[in-house]
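A single protein chain has been removed from this complex, and every other one stays in its place.
Then we have subunit A:
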Amino acid sequence: MKVLVPVKRVVDYNVKVRVKSDGTGVDIANVKMSMNPFDEIAVEEAVRLKEKGAVTEVIAVSCGVTQCQETLRTAMAIGADRAILVETPADLELQPLAVAKLLKALVDKEGPSLVILGKQAIDDDCNQTGQMLAALTGMPQGTFASKVEVAGDKVSVTREVDGGLETVSLSLPAVVTTDLRLNEPRYVTLPNIMKAKKKPLDIVKPADLGVDVAPRIKTLKVGEPPKRGAGVKVPDVATLVTKLKTEAKVI
């Protein structure tokens, strides 16, 4: 069976972003970009399923600007067999619903049995695309997965929920979104980076897939979060307790 793994190019998780002074957004010019950490976990899981023999082909997909090709090459260095870039203009804000529609078009074309996405992207923090894709394709969903087991025409997914863990069984084809604890993504090695350069990467446009990608939600303004007042260092535990009791009055 085939697995489709959507990956997103985002500002690296270690970068502390700055809000632009004109309030139009976050300054991402000249900052380090990498693959969304949850998507790395998704690629790793797909490749592990392939290594176990449950999967025959892993296809990585990204939607966005030309530079997303680098993200796809990383996915192929981890072990994806080929890649598809849905290329969109740099000035277009791609929102989860549009990405889900693009992915649905690719699902219709490629017919994967499983789509594995990250649970959320660390830039827009939406946590929507996987669920939306499942809705549009009519597939069942296993979100926030910490364990995935394929058996026959079903996939069993252990999910991280608020009170602990929960396991669901889904009929294939299905959509799974990854949580942090699903696996530890491997480091890409230099030989694999070289090999990934030779793997096929197709580029398509949203119009080729017949999808309208216009944003549905308008960003009016992006501002700084409220700043906290400067704190104080206390010399010892006794002072801390006194301050909490008399100054902050929280205990």
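The rule is short, and it goes like this: a residue touches a chain if its C-beta (ideal position, glycine included) is under 8 Å from a C-beta of that chain, and two chains touch if they have at least 3 such contacts; residues count from 1.
The rule is short, and it goes like this: contacts and distances are computed from a predicted model.
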TODO: Could you check which of "NADH-quinone oxidoreductase subunit", "Electron transfer flavoprotein subunit alpha", "Na+/H+ antiporter subunit A" or "Ring-1,2-phenylacetyl-CoA epoxidase subunit PaaC" matches the UniProt name for the chain that's left out?
DONE: "Electron transfer flavoprotein subunit alpha"
Open item on the list: Across the whole complex, list the residues on subunit A that are touched by the chain not included here.
Closed with: 11, 13, 16-17, 19, 26, 38, 95-97, 100, 119-120, 122-136, 139-144, 146, 156, 159-171, 174, 179-181, 215-225, 228-229, 231-234, 236-238, 240-241, 243-244, 248, 250-251
